[in-house]
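One chain of protein is taken out of this complex; the other chains stay put.
Entry: chain A
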Amino acid sequence: MAFQNYKPWLGLTGSEWVGLDNFRYLFEREDSLQVIWNTLIIAVFKLMFNLGVPFVFSILLNELRKMVFKRFVQTLVYLPHFLSWVILGGILIDILSTDGGIVNRALGVVGIEPIFFLGNGDWFRFTVVVSDIWKEFGFGTVVFLAALANINPTLYEAAEVDGASRFKQTLHITIPSIIPIAIVVGTLALGNVLNAGFDQIFNLYNSLVYEKGDIIDTFVYRTAILNGEMGFGTAVGLFKSVISMILILISYRLAYKWANYRIF
């Protein structure tokens, strides 16, 4: 389908073959470079922070003594993961409003002018990344906590005998022990580098931030689905899959080299 001017009533066999026309269209559009760039920026930031924040958070959480409190926090940060972006989009528009939104009011108290989070391109990217991390870091934390639970307690005991402080123990035992998991999670996430999060952006973006907020997925949605250009939609899907596959292969090699981790 990616190489056809696909028409549903002609089917796969009857549709006209157009070679690379669909791909050419993807790159010929006046704004396609911008769109791809937006996708990469947003996705890379999300990738980095979605790895870093849960990593740090889970280590901090692990240091807590009260089991009940730890469980409580863990569940609490995990909850937003289950909310849909359709709902969150509506909530975010309200709380980030320049006109009495709770965030801007709080900023007003410390003397900062209201910020148009969803209407200014740069702030839009910031908002998208931060809100995505807020929603998803609980999920990542769970993975790391599982890894932390697997660390052999005798290592800590030995370190204590040697007189290592709590901080030293974290630095030399905890972190090295979960680095491999972090690399695996990062490797898997790399495959998603061209997915900047359709559900989220689609529910938050608006024409004021098209320049900095339009990503491949929203652009394909408008072109392929709304205008019925199935061939083009498939072409972009294929393009994304190929890029993702290359990235995964590379990162898999790297993971093997640095973390001695391999699946096959």
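Note that in this section a contact is a pair of C-beta atoms (placed from the backbone, for glycine too) under 8 Å apart; a residue touches a chain by one contact, two chains touch by 3 or more; residues count from 1.
In the analysis below, contacts and distances are computed from a predicted model.
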{"item": "Omitted chain (choose from \"3-oxoacyl-ACP synthase\", \"Adenylyltransferase/sulfurtransferase\", \"Quaternary amine transport ATP-binding protein\" or \"Sugar ABC transporter\") - UniProt protein name", "value": "\"Sugar ABC transporter\""}
{"item": "Sole contact to the chain not displayed, among A:52, A:80, A:180 or A:237", "value": "A:237"}
{"item": "Those residues of chain A which, in the complete complex, touch the missing chain", "value": "1, 7-12, 25, 29-31, 93, 97-99, 118-119, 192, 195, 197-200, 206-208, 210-211, 214, 217, 219-230, 233-234, 237, 240"}
